[in-house]
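In this view, the complex is presented without one of its protein chains, the others remaining in place.
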Amino acid sequence: MYLDEFEYYAPKTADETFELAGRLGSQAKVLAGGTDLILNMKQSLLKPQCLIDINGVKEFQGLIYEAGKGAVIGAATKISELEHSAVLRDKYFALHQAARELGSTQVRAMATIGGNICNASPAAETSSPLVALGTKVVINSAAGERELPLEDFIIGNRKTALEQGELLVKFLLPEPAPQTASCYTNIGLRNAMEIDAVNMAVNLTLEADNRTVKVLRLVMGSVAPRPLVSVEVPALLVGQALNSNLIEKAAAAAAGEAQPISDIRATAEYRREAVFVLSRRVLQEAFNAAQEV
Amino acid sequence: MEGKKFSQVGRSVTRIDGPAKVKGEAIYTDDMVMARMAHGKIKRSTYAHAFIKNIDYSKALALPGVLAVITGEDAPNKWGIVPQTANEVTLAVDKVRFHGEGVAAVAAIDEETAEEALDLIEVEYEPLPVLLDPFESMKRAGEILIHENEPDNVLHQGEQLFGDPDQAFAGCKYVLEKKFYTSYVNHAFLEPHSSLAHYDPQNGQLQLWSSNQVPHYLHRQLSIVMDMPMNKIRVILPAVGGGFGGKGEASSSDFCAALLSRKTGRPVRVTYDRNEVFVTNKGRHPCHMKMKIGLDQNGYIQAVDFDNTLDGGAYAGWGMVVMFYTTSMIHLPYKVPNARARVRRVYTNKPTCGAMRGLGGVQPRYAMECLLDELAEMMGVSAYELKMKNAVESGYRSVSNLHVPHTEYKKCLQTVVENSGYLEKHGKQPFGKGIGLAGGYYISGTAYTLYLSYKPHTTVLIRVDTEGGVTVHCAAADIGQGCNTVMAQMAAEVLGVNYEDVHVVSGDTELGTFDLGSFASRVTYASGVAIKEAARQINDKLFEVAAGMLSCRAEQLEVRDRRFYSVFEPKKNIEWEKVVDVYTNTVGTLTGIGHFSPPRLKGIDLTRGERVQGANIGHSPTFGFSAQAIEVDVDVETGKVRVTKVTEAGDCGQAVNPMSVEGQVEGSIMFTLGQALYEEMHLDKDGRMMNACLHHYKVPTVMELPEMDTTIVDSYDPTAPFGVKESGEGPVQPTIPAIANAVYDAIGVRFTELPITPEKVLKALKEKQGK
Partner (left out) sequence: MKQQLIQLEINNQLYEIPVTPRDLLVDVIRKKVGITGTKKGCGEGDCGACTVLMDGAPVLSCLTLAITCQGRKIITIEGLADEQGALHPIQQSFLDHGAVQCGFCTPGMILTTKALLDKNPHPDQTSIKRGIAGNICRCTGYKKIVEAIGAAADRIATREVK
């Protein structure tokens, strides 16, 4: 349980970081909170020759919200900061909820949102809400900057769209439309310290009538190699005045879309069942919340 | 005669090791530092069953910083806590029998180097078929044996027959038979095993500091493995971070540290990683049980038939004892006039099972309490009524010759039913909410040493002088349960001083006097007897001196609050220290020594000439009892079971330290709630453990803590020292069946396999709907 040896770099600026990332290429891993990376290295699942510690780079940290424009979250922002952010609670409730549910107090104090995403675990807590909220990621390298919708960034189980020398530096969350609410839910065996068997987030905007769905995104975690954006649920619900029958149908559709596998945490069959129940609950919850916005 | 009025016993006092622990100053084995200390690591097998063709450690030995490498050949002597079945070796010889078994060990100047060296050891295996299921293991024994000298892949099997159960069943009005399965669980104590050995080549003396709960048995095993006389070995326990039975025998870390120390001439420490704790296991035996209970028309139990296949894993360990305990446990806490038990403990290629809190009781208790719950329903009475009707009373002697000198079990049942509102709630709550009732008991010590000797099980030496005050010496093991504090309280009680005045020297085979260790919930009772005897000897001598100083007769004196008083003229009194001062000045240090030998029940009843079967097992000087009513909330859509409230009432005799008893009870309940709902070790088809970490092996977190209402019922066992009984293993017994019965009350499904996971609940609900 000791680490293999590696070179350690602690850049102070973004440019320095990009230069290092470009120069060291695939030999290097980026160290943010370390709760996944160091564990993987201890278990010899990863053996990087170099670590680039980005905790000293101010540009990568913090949460800025500007009314009408949305939020920008630095990749190295701690989960605990998100958990306690009033803006997130008010504007991006699903992400607030997911941040609260992630790991333990200690893990939240260490782990970063960028790390949670770049680790690209299918069970990651923050990916479902971020995708549901329409988040874009900003990717930087010495060569320049590009933007991608988050769902295109996570391309598979533990795989991202990062090219050699590139870093994920920030998340762009659009300003929620009026009459919008988002919710997150998850299920695991215990009520803490879990890797979710299933998690799910929904972002829902109602028409002025306060009943009809205008826009809806439902994203499922841990039931596919990457966050699964439901196609059928919006197809069923957008333009409809929501009621419990419709929600039930949508939940069944979500369960049909899920592509779960069986593993040590749950069987595929159970996961599909859980998707049905959780999507029904989370849709209802989001609907109620959106009506009260 | 002894009264029930105590001043030191019966008080909730803070632990004597508490301040050091809250300050982080308590020293555990891995915290120790010695000059020239080296670090050992164990190379582990990557096959669950295979011949070892060759081990090449030349590259490891060549790595700078590596001091020595050992393999099984270095210590071929077999060890085992039960000497008759000892079949474990320090490191595998010729063959590995579970995935993760040690095959070699390295000592190096630091842990990093030792770990690196492990990767350089090349082991060549010839894989053998892997047997993971006990039934398959028995079936394929003709083709493949796990131990060459164990014919059917069975360690031992036994049958016990009391009365005529077949005839009794024939006359029963209500008969119920079911199969039950309990899961493969680990203690998950928080401190991984750690052993620090120091062999001194000049005087041939070995000292071993170990995180262990049976220093005496460890001492014996070391003597066997190291081929050294016991008097050249000293075992010392620093602070121990929990045991729960898992440290109730020696561990390879002990032997590897000792052997590597002898080989290198340096102190060597071996501390396990968490995954090594899991893969060396010694946790609870999974049991495949069949139990049948018959009641007459009035609801009195007439017969119990019990069949149990214990999945023992690779080695013997505590297996034989656990196996017979499961038979013994069907005889209490209800009156069972006819009984049969057929049991077998089977070898499989899994990490070995062993002793775990409530050893042998938890599995049959689950079956019995669930069956009684169902039988009550068949009869149309409450489970409470049925259990009260059959509950044992003080003075009961079971057909298996277990004698219960004192019990308040009925009071426990009554108290939980009243405090929980069981009768008002049971069967009357909305679908998804339920309450379940169960009872249980456990021994307070055993009748025999494991190696069948007739010496006392505990000796206590009390030393009193002007320099040290009062010092209690006893090699008992405080593994966190708090026995040092309890021993101080009991000694202070008799000596008339405060518990804070008493120093306790325990967990040391050289400075402490003989004790068997912390298992079978024996320490409070056993040390209590010995302390009383030793302290009385002290008092006898001090009373004589005090009598002279007060000009009265010794038998007219009493001692309390650090003063000797004349019973008749309380104004005649003198400080305790002054008397000790006079004694020490004239005679010198004062000592008293007390012993405890358990009352022995014979294997053969000489008066009737009948052989009493299983006579070694389950006999205890007295028994503790517990009853629990547990409430659950089942999410019928996701299948998640949430325990919302536990109401418990326990009979632990006189509580010496009520706060400590509460801690034992609350800890027992959460510990077992984990087995009921969350915990299970999973092996893949090759026998590799898939969740050998605390992330995937799910012990309850504080978020699972339900409301808890526990009561220590008024109890005093007149046959016991200070009226005491056990309190740390009885309360684990009812938790699983109480939860299972509550789930049944909530959703109408009886779960007979553990753990009761959301998946199982949901599947069962669907099947029920389908019907």
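Here the chain labels run A and B in written order, and each chain numbers its own residues starting at 1.
Quick note on the criterion: a contact is a pair of C-beta atoms (placed from the backbone, for glycine too) under 8 Å apart; a residue touches a chain by one contact, two chains touch by 3 or more.
On a predicted model such as this, the values are computed, not experimentally measured, just so you know.
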item	value
Interface partners of the hidden chain - shown chains only, full complex considered	A, B
Among B:R600, B:H695 or B:K766, the residue in touch with the chain that has been omitted	B:H695
Candidate in contact with the missing chain, chosen from B:D74, B:D273 or B:E759	B:D273
Touching the absent chain when the full complex is considered, from B:D508, B:E533, B:E662 or B:E759	B:E662
Which of B:G72, B:G482 or B:G639 contacts the chain that the document leaves out	B:G482
Residues from subunit A at the interface with the omitted partner, ascending	1-8, 10, 31, 34-35, 38-39, 42-43, 51, 53, 55, 80, 100, 103-107, 109-110, 191-193
Positions on subunit B contacted by the hidden chain, ascending	12, 14-15, 17-28, 30-31, 33, 187-192, 239-242, 244, 273-274, 479-482, 659-660, 662-663, 665-671, 693-695, 699-703, 705, 708
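By our rule, only the chains that are shown with their structure count from here on.
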item	value
Geometric centre distance via CA averages, subunit B-subunit A, whole Å	45
Touching residues (chain side subunit A, partner subunit B) in the complex	1-2, 187, 189-193, 195, 264-267, 269-270, 273-274, 277-278
Of subunit B, residues touching subunit A in the complex	111-112, 115, 273, 637-640, 677-678, 682, 690-691, 695-696, 698, 700-704, 757-759, 762
